[in-house]
Structures are given as structure tokens and as C-alpha cells.
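The structure under discussion appears below in the form of C-alpha cells.
Omission of a single protein chain aside, the complex is shown with its protein chains in their original locations.
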Amino acid sequence: MIPLSWMLVLSAVVFVIGVVGVLVRRNALIIFMSIELMLNAANLAFVAFARELGSLDGQVFVFFVMTVAAAEVAVGLAIIVNVFRLKETVYVDEINLLKG
Amino acid sequence: MIPALFFAFAALLVGCSLMVVLHRNPVTSALFLVLAFCSLAGIYLLLHAEFVAMVQVIVYAGAIMVLFLFVVMYLNLKRDVEHGVHLALRRGAGWILGALLLAEGVWLFGHRWAAGPVSPGEVLSAPGGNTQAIGQVLYTRYLFPFEITSILLLVAMVGAVVIAKGRGPHARRAAPAGTTPEPQEPA
Partner (left out) sequence: MAAVWDNPDLQFVFWALVKIVVILFTMLTVVSYMIFAERKIAGHMQARIGPNRVGPFGLLQPVADALKLFFKEEFTPEGANKVIFHIAPMLAVIPALVTFSVVPFGPQDALRVTDINVGLLLFLAMSSLGVYAITLGGWSSNNKYALLGGLRSSAQMISYELAMGLSTIGVLLLAGSLSLVDIVRAQQHWWFVIFQPVAFGIFMLTALAETNRAPFDLPEAEAELVAGFHTEYSSMKFGLFFLGEFANVITISCIAVTLFLGGWNGPWLPEQLKFLWFFAKLGALLFFFIWVRWTFPRLRYDQLMNLGWKVLLPLALANIVLTSLFVWWRAQG
């Protein structure tokens, strides 16, 4: 049997990798992938707790997270494609329309 | 057997996640993310969440990441100019912040949740799998959130179509001529 703490540490590690990805990368697509990593780390914690508490609520929440992730990706990728058509770049620090 | 499998999947997951963040070719990053999701599905299997594991592969690896790859290929992105080690040095602040966050998380878990082996759940280890049980919970206790989810998906769908169709003269030139919302092949 796997202790809950291992799962949580793993979840924390993956989450932090996602955070670092968002902080250090400039490519909007990679940032997006890092966000997916963070969502999945949260999912892992949900499933681990569902197992620990013997309840299904955690697993049900994973579905909602997945739905949100799917919706987010659909809209986000559409935005990235549109920005690329406009500015020919996906690097977030070159997309500074609001700075004028 | 199970701890060994757990460590194998966990190592794969962490390694792939690192490669997602560090690799400078977006396509390779996306592929490592697929592998990370598959190893996560393996961990879900170890936690007796079979249905979630399969849905993880279908939704994340089979749908979301294909969309990512599609966009990366469509935009024809080259390798990033920044790469692994340089990236790590140049953007040290991000790494330091990340390390702090990790330390905080581990410290927190170590103090509060190092509770030894988990007790086997009653609901979860049903012999027929937990698919039916999840369905029961989803369509009774969580019926309202479930319906809200469908609205969320509808909104996302409409939003994606509207955004992808574009408005300005530049976008109209590149916009698909047909009725399908799929992006066209690059010229």
C-alpha cells in the first residue's frame, strides 16, 4: 500500500515543476502545457485523498477539473492561434499590445 | 510490487514533467507531456481509480494533447532560442521561487499528512470496478455541477469558434472558407 504522503509529495513536485515552467518559459504553448501539469498535480492529490478517505468525491472532482482543462485548452489555443496570425510570435514577452 | 511500480511511474512522471519545461522544441515538450499523462494514468490505476485512469488517457493524451500538437504543427514553430541550461541560469528567480514553494509544500505535508499507510476504502475497491459508483455519485449528488459543466463546454466551444474565425481583415484572409471550424492547412 502506498502512503498518502508519497502521493502528496509527488503531487507537490509536479505542481512546482508546472509553476517553474510558467515562470521561466516565454513560449505561450509551453506555459499552457505547464498549466496542464499543475492541473494534473491537483488531480493526483484529489485521487489520492479519495483513496485515503474511501469516498468517490475526489474522483468526481477530477472530472470537473478535466472538463475545465478541456474548455480552457480549446479557448486558449484559439487565442494563441489568433495572436500568432496577428503578431507572428508566440513569445509572451513580445505580445505587449497593451503597452502601446 | 506496488511500491516498485509507484516509484517507476513517479520517476517517469517527474522526469517527463521536467523535460516538458526544459526542452526547447515545443513538439518534444508536448510528447513528453503525453508520456507524463500516461504515467499519471498508471498511478491512478495503482490507486484503484480505473475509470479516472482511462478517462485521463482518452481526454488528456487522446484529445487535449492532439490539439496541442495540431497547433504546434500548424504554427510551424521552430526550436526556441532559449535552451535548457542557459534558461535555468538566466531565469534563476523562477527556479528559486519554485524551490521555495516545493520546500513549503513538502514541509507542510511532512508535518500534517505523514500518516502512514492509507486505510483501504470501502467504496473504491468494489470487485466490479468503480465506474458504476462514480456514475451514481455524478448523476445524483453532483448532478447540478455536471449540468453546469455542459454549459461551460458549450461556452468554450462557441468561444473557440468565434475566436478562431477572427474579425479583422488579416484574420478574414486566413479564416477558413468552408463551414468547418477546423484550422486550414498552412499555405
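Every chain is named by a letter (A and B) in the order it is written, and numbering of its residues begins at 1.
Here is the rule we go by: contacts are C-beta pairs under 8 Å (C-beta built on N, C-alpha and C of every residue); 3 or more make two chains touch, one makes a residue touch a chain.
Keep in mind it's a predicted model, so treat the numbers as computed, not measured.
Of the chains displayed, those contacted by the omitted chain across the entire assembly are B.
In the complete assembly, the contact with the undisplayed chain comes from B:F51, out of B:F6, B:F51 or B:Y142. Where chain B meets the missing chain, the touching residues are 1, 25, 27-28, 31, 34, 50-51, 53-55, 57-58, 61-63, 66-67, 69-70, 73-74, 128-129, 131, 178, 180, 182, 185.
The criterion applied here is as follows: only the chains that are shown with their structure count from here on.
One finds 6 Å separating the Cα centroids of chain A and chain B. Across the interface of their complex, chain B is touched by residues 1-10, 12-21, 23-27, 29-30, 32-34, 36-37, 40, 43-44, 47-48, 50-57, 59-60, 62-64, 66-75, 77-82, 84-86, 90 of chain A. Of all residues in chain B, those touching chain A in their complex are 2-3, 6, 10, 13-14, 17-18, 20-21, 26, 29-30, 33, 36-37, 40, 43-44, 46-49, 51-52, 55-56, 59-60, 63-64, 67-68, 71-72, 74-75, 77, 80, 82, 87-88, 91, 93-95, 97-99, 101-102, 105-106, 109-110, 113-124, 130, 133-134, 137-138, 141-142, 145, 149, 152-153, 155-157, 159-160, 163-164, 166, 168, 170-171, 174, 183.
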